[in-house]
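Only one protein chain is missing; all other protein chains are in place.
What follows is chain A.
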Amino acid sequence: MRIEEHRGMELADAAGIRYLTPSNSEFAETTGHLLSVWTKGEVHSPVYVHCSFPHTNQRSFLSIRTADNKEIGLIRYLDDFPQSTASIIERQLKIRYFTPEITKVIAVSEEFGYSYWEVETTAGRCRFTVRNGSGSVKFAAENRLLIIDVDGNRFVIPHVDQLSDKEYRMIETRL
């Protein structure tokens, strides 16, 4: 008996993932700043872009989902799409994932189990409060530090090793 006969479907067939490509789908931004997609002769509006790897790869494996969280399809590489479409999708990604990058740590003080941060971010200067010891400050990827404040706002230090000595000292004991 040949071994192949025992094998089931290939993993990809079993998963049945539908990839959206420039040839089988068309994206557009709605007047209400949301995203719509036309595929398989159907228009889905609005759809939301979910990132499979929001910390390590934001341009690949983007899941296009309806408001009911049903997957319409997966974009394998955003760069396969023409620039105009890619930038529409990117804009939506930036709306869904709001994680300003911390460009400068100004001050971090600690009092009574909470740390109070003052930072410069790509979204402007921010002050926020982080609860200590509840997994609010953690490495989301190698060298990439994710900080979640008491409200649920997220901040990221993209390259911890590029912080100045002074900045690193301020955050070191929070790690």
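Miscellaneous remarks
Just so we're on the same page, contacts are C-beta pairs under 8 Å (C-beta built on N, C-alpha and C of every residue); 3 or more make two chains touch, one makes a residue touch a chain; residues count from 1.
We adopt the following convention: contacts and distances are computed from a predicted model.
Set against the options "Nitrogenase molybdenum-iron protein NifN", "Menaquinol-cytochrome c reductase cytochrome b subunit", "ABC transporter related protein" or "Quinol oxidase polypeptide II", the UniProt name belonging to the omitted chain is "ABC transporter related protein". Set against the missing chain, the residues A:Arg65, A:Arg131 or A:Arg144 yield one that touches it, A:Arg131.
From the options A:Asp13, A:Asp68, A:Glu111 or A:Glu142, the residue with contact to the unseen chain in the full assembly is A:Glu111. Seen across the whole complex, the unshown chain contacts chain A at 30-34, 45-46, 54, 67, 94-100, 111-114, 122-124, 126, 129, 131, 133-134, 149-154, 169, 172-173, 175.
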